[in-house]
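Here the complex is missing a single protein chain, while all its other protein chains stay put.
Right, chain A next:
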Amino acid sequence: MTGLKELMQPHRIAMMLVFAALVIWCAVSLRWDWIPQYAPLALEGLWATIWILAVSTFLGFLLAVPLGLAQAVGPWYLSIPARTFCTIIRGTPLLLQIWLLYYGLGSLFPQFPWIRSSELWPYLRQAWPYAVLALTLSYAGYEGEVMRGAFSGVAKGQLEAAKSFGMPRFTMFRRIWLPQAVRNVLPTLGGETILQLKATPLVATITVVEIYAVSSRVRADTFIVYEPLLLLALVYMAIAGVIALVFRRLERG
């Protein structure tokens, strides 16, 4: 953290004044009169961004643990599929994956009558399940690779000590292996979660209404170009800052 004294150097004060002037100029001379009209929609969009991010990172992490474990210590019939999955996810653009799932599966499902008559159909007709699925798989693919390194990086002596205590394998995993591995990669996970946040606007292309989609709509409705985009960038920076803070807390605690 930068102290107050460090912040109070002459050139920094001058830069802050320039920056403040820029903000005031933005507030006065740019158009912000659309905000009240779109505020409720924007809040909804913000909420959608946050829950899609939270759900997909959580599920993705749950999926990444077995993927990492299979690659680190699994037998070949588990490690090869896991590695293939990670390579494919990491080797193709997320936008393509999202479109493959949404348009591909979306055009496949209606052909089966039993899917159409099932209870899940009302959900499968919407876009968000595909968005969450695509983001979850993507996060799992990147994190599987990270967890592979984490699992093989845990000191062997600790596992041997646990074994010599007669700990069952699952208890050993839960109490020693997983906590140590997660602790080692927390900084990486923080960075990856910010990357995941930056991937969320892609789901706007399949009609999910999140904060990016709201800004596009403002642009399309009012022909105001820069203001919604600048505000959007600020919102994303704020969320990224919160994520960084949360992970710093986790690392310390």
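By our rule, a contact is a pair of C-beta atoms (placed from the backbone, for glycine too) under 8 Å apart; a residue touches a chain by one contact, two chains touch by 3 or more; residues count from 1.
Here, contacts and distances are computed from a predicted model.
**Q** Since a chain is absent, check the UniProt entry for it and pick the matching name: "ATP phosphoribosyltransferase", "2-oxoacid ferredoxin oxidoreductase", "ABC transporter permease subunit" or "Oligopeptide transport system ATP-binding protein".
**A** Choosing among "ATP phosphoribosyltransferase", "2-oxoacid ferredoxin oxidoreductase", "ABC transporter permease subunit" or "Oligopeptide transport system ATP-binding protein", the correct UniProt name is "ABC transporter permease subunit".
**Q** Which candidate, A:V23, A:L43, A:L62 or A:L100, sits in contact with the chain we can't see?
**A** Among A:V23, A:L43, A:L62 or A:L100, only A:L100 touches the chain that is not shown.
**Q** So one chain is hidden, and I want to know which residue out of A:V65, A:L197 or A:V214 touches that hidden chain in the complete assembly.
**A** Candidates A:V65, A:L197 or A:V214; residue touching the omitted chain: A:L197.
**Q** Could you tell which one of A:L30, A:L43, A:A161 or A:A233 touches the chain left off the display?
**A** Of all options in A:L30, A:L43, A:A161 or A:A233, contact with the hidden chain holds for A:A233.
**Q** Under the stated touch rule, tell me which residues of chain A contact the chain that is not displayed.
**A** Touch with the absent chain occurs at residues 9, 11-12, 15, 87-88, 90-97, 99-100, 103-104, 107-108, 194, 197-202, 205, 212, 225-226, 229-230, 232-233, 236-237, 240-241.
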